[in-house]
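One chain of protein is taken out of this complex; the other chains stay put.
Right, subunit A next:
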Amino acid sequence: MTSLPITLTINGHRHELEVDPRVTLLDLLRERLDLTGTKKGCDRGQCGACTVLVDGNRINSCLALAVSHDGANVLTIEGVARGEELHPVQAAFIAHDGFQCGFCTPGQIMSTLGLIAEGQAGDDPERIREGLSGNICRCAAYGGIVEAVLEAQEQLAKADRRTAA
């Protein structure tokens, strides 16, 4: 089939694109737009490396057709830091040794942003573990990740209180 026109807002930038309907959001980001921070691990929804936020919700971009998300607002790892200033989640991952290889870390961070936005975990380590269980990592950074999530939530809550005041 011929290509179809779609519009996507990615990290705040609007893109008008023609895509083959078979192209996943993941492949579009990596192969067409050179946004290679989002990683392809299993390509089948099992590892979380491809996690991005679509309209604020974390999803596996490997199981999402780009055409089906025409008009969506996408946030990838490239859009998380503010210029040179790291996002509190990124800073907390560094502070707590929450990552080791570059392959799963972007997905872990995007998933953490989703988890915090969902507001379901709070300060319960079991809920944080369960909430991030769609991101599989082989190098046992999980302990550090839980600590990073707890700290990042605190930082973000403080920042919220500052803006509210």
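Keep this in mind: contacts are C-beta pairs under 8 Å (C-beta built on N, C-alpha and C of every residue); 3 or more make two chains touch, one makes a residue touch a chain; residues count from 1.
Just so it is clear, contacts and distances are computed from a predicted model.
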item	value
"OmpA family protein", "Molybdopterin dehydrogenase", "Ferredoxin" or "NAD(P)/FAD-dependent oxidoreductase" - which is the UniProt name of the missing chain	"Molybdopterin dehydrogenase"
Listed residues A:18, A:31, A:97 or A:124, member touching the removed chain	A:124
Residue of A:38, A:76, A:111 or A:153 in touch with the missing chain, whole complex considered	A:111
Positions on subunit A contacted by the hidden chain, ascending	1, 4, 21-22, 24, 43-45, 48, 51, 57-60, 63-65, 67-68, 111, 114-115, 118, 120, 124, 126-127, 129-136
